[in-house]
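Showing chain A:
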Amino acid sequence: MAEKKLMKGNEAIAEAAIRGGCRFYAGYPITPQNEIPEYMSWRLNEVGGHFVQAESEIAAINMVYGSAGAGGRAMTSSSSPGISLKQEGISYICGAELPCVIVNMVRSGPGLGGIQPAQCDYFQAVKGGGHGDYRMLVYAPNSVQECVNLMYDAYDKAEKYRLPVMMLGDGMLGQIMEAVELPPMKDPKTFPKKPWATTGEGIGKTRRIINSLYIVPDELEAMNKKLQKVYDEMAANETMVEEYKLDDAEIVLTAYGTVGRIVKSSVDLLREKGIKAGLIRPITVYPFPKDAFKRVGEMPCVKEIVAVELSTGQYIEDVKLYTECRKPVKFYGRSGGNVMSPEDVVDFVLKEVK
Partner candidate 1 sequence: MAKITISKNLCKGCGLCVEACPKKIMQVSKTVSNDKGYFVAECVDMSQCIGCAFCATTCPDCVITVEK
Partner candidate 2 sequence: MSIVFQKPKFLTDAPTHYCPGCSHGIVHRLVAEALEAVGAEGHVVGVAPVGCAVFAYNYFNCDMQEAAHGRAPAVATGIKYTNPDNIVFAYQGDGDLASIGLAEIVHAAARGVNITVIFINNAIYGMTGGQMAPTTLLGQKATTCIYGRDAMLNGNPIKVSEMLATLDGPSYVERVSVADVPNIKKAKKAIEKAFRNQAEGKGFSFVEVLCACPTNWHMTPLQAVEYVKGDMTKIFPLGVFKEV
């Protein structure tokens, strides 16, 4: 039974996580995601969960490692500089094959940067960020409702593949207020058992050990191969993409997150001007929607692709890679916290592409 409410992005994400089963949250204040720990601080108690305002983002991710290792549905959130701090912990979580949820409300960088929206953490989210060969399931929602929908099942996915699910948002998504339909609270009794978790009962051969240290090279190589198989399975099953007015498109615009939403309006504006524009909007940025881009690379009507992002050009590299350089790819981006309008994108296309 769905409930409809007007909610701020950050708060909706927190509520959806709780309805999806989150019962432990550790985080630290950083703009623009403060509403997430603030909401969790009172809401988790109401459902028998536990909230900790950690001393730092590093402590928080390690608390999540602990909770997840013990079988809990744990979550942390932060923004860019804080996510940088979490990288070691994320690598450990992946090496130990633990499920959890991490939210990044991206702000402009580098360094202390700004507090306005950006998409300059793409590399950090999908190409590693931390050390070692690991991946996460990375969602890039474009609306508060999409945040809620993806967050609601995030733990199910995280536990199926035993890895972190990252919600790659931005300052705009965290702060806007939209009407959302909230799904019903999941019943923890229905959650799958975790035979690997340190619930405290193990002894002798039944002990559970959560660890990422594999000092024997052959063992670590086998571990890495195992992880790669999981990522391949994830790529086969979890890739999500939105294709809009693509069938006869001559100019393909591509963007993710809130920029995907902005660019959808640009597509409509261009169509009104008689230009056959279309949109590819990845909903998972990892696994990357490779097939969608491969197809676009093979479509004879497509003349040019324009990657639009709030960065100086990160996502565009994967766009070029997966279209296998068969079509020219142009870049339109803003950074520093500036956000383009649908008209800005239209102007760019009219000037640079046609």
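Per the selection procedure, all candidates are chains of the complex that A comes from, given by their letters.
Heads up, the rule we're going with is that a residue touches a chain if its C-beta (ideal position, glycine included) is under 8 Å from a C-beta of that chain, and two chains touch if they have at least 3 such contacts; residues count from 1.
Everything numeric here is computed off the predicted structure, so don't read it as measured data.
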item: Candidate touching chain A in this complex, from 1 or 2; value: 2
item: Chain A to candidate 2 touching residues, read off their complex; value: 28-31, 34, 37-38, 41-42, 45, 51, 53, 55-58, 81, 112
